[in-house]
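The following block contains the structure, expressed as structure tokens.
Removed from the display is one protein chain of the complex; every other protein chain stays in position.
Up next, subunit A:
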Amino acid sequence: MNLEGLEMIGVLIVIVLFVKLLEQFGLIEAGLEDTVEDEMEMATVRHRPEALELLEAQSKFTKKELQILYRGFKNECPSGVVNEETFKEIYSQFFPQGDSTTYAHFLFNAFDTDHNGSVSFEDFVMGLSILLRGTVQEKLNWAFNLYDINKDGYITKEEMLDIMKAIYDMMGKCTYPVLKEDAPRQHVETFFQKMDKNKDGVVTIDEFIESCQKDENIMRSMQLFENVI
């Protein structure tokens, strides 16, 4: 049977429509199997924190302070854990003029001590306990941990540059005077000049703590947020 061009096309179209019809009736299974995966995602993660007394013993907050903290925490994250997206969203609401996602990412990693991708209330409380009620040593330790992105014990210039860029991004473009493009890099240079004692290009924890303790401004500003809660 010699079919001409158009006739062939016509027959092809009919066959395609027929196949689609069969698919609709479910007689032919076509397409990828991704229905099962969707169902798995429906079950959301829920997390209940440890008992109030336990948290009170572990952190330096009183019961009332923990209550206030938890109420605010649970209000914003009903499932009991903060994932990075929510964290970034919450943090960006405080800095509307710039882009705070990078810094929020670093902050998230600093709070997420067990590196499981989510910050539970315990992580949150422990972090805040250090920041608000800890000794200067502990605070500096925490800051070092924040800057050390790959947690290898050394702050390299690249890591510091990332952090600096993130902080400058948060400021946004509406600064006076307008910040120059290489301001972060210059800032990093100043920082390394101050902190890197043996000029080996990296800052260790001891160098860091020593240099900070020598600087009066830094010491004073560490006490700034004592009475936040």
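Keep in mind that, in the parts below, a contact is a pair of C-beta atoms (placed from the backbone, for glycine too) under 8 Å apart; a residue touches a chain by one contact, two chains touch by 3 or more; residues count from 1.
Rule of thumb we're sticking to: contacts and distances are computed from a predicted model.
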(request) Choose one: "Sorting nexin-1", "Proteasome maturation protein", "Potassium voltage-gated channel subfamily D member 3" or "5-demethoxyubiquinone hydroxylase, mitochondrial". The correct choice is the protein name in UniProt for the chain not shown. (result) "Potassium voltage-gated channel subfamily D member 3"
(request) Check each of A:71, A:180 or A:199 against the chain that is not shown and name the one that touches it. (result) A:71
(message) Looking at the full complex, which residue from A:13, A:28 or A:52 touches the chain that isn't shown here?
(response) A:13
(request) Against the chain that's been left off, what residues of subunit A make contact? List them. (result) 4, 6-7, 9-11, 13-14, 64, 68-69, 71-73, 75-76, 90-91, 93-94, 107, 110, 124, 127-128, 131-132, 139-140, 142-143, 146-147, 163-164, 167, 187, 190-191, 208, 212, 217-218, 220-222, 224-225, 227-229
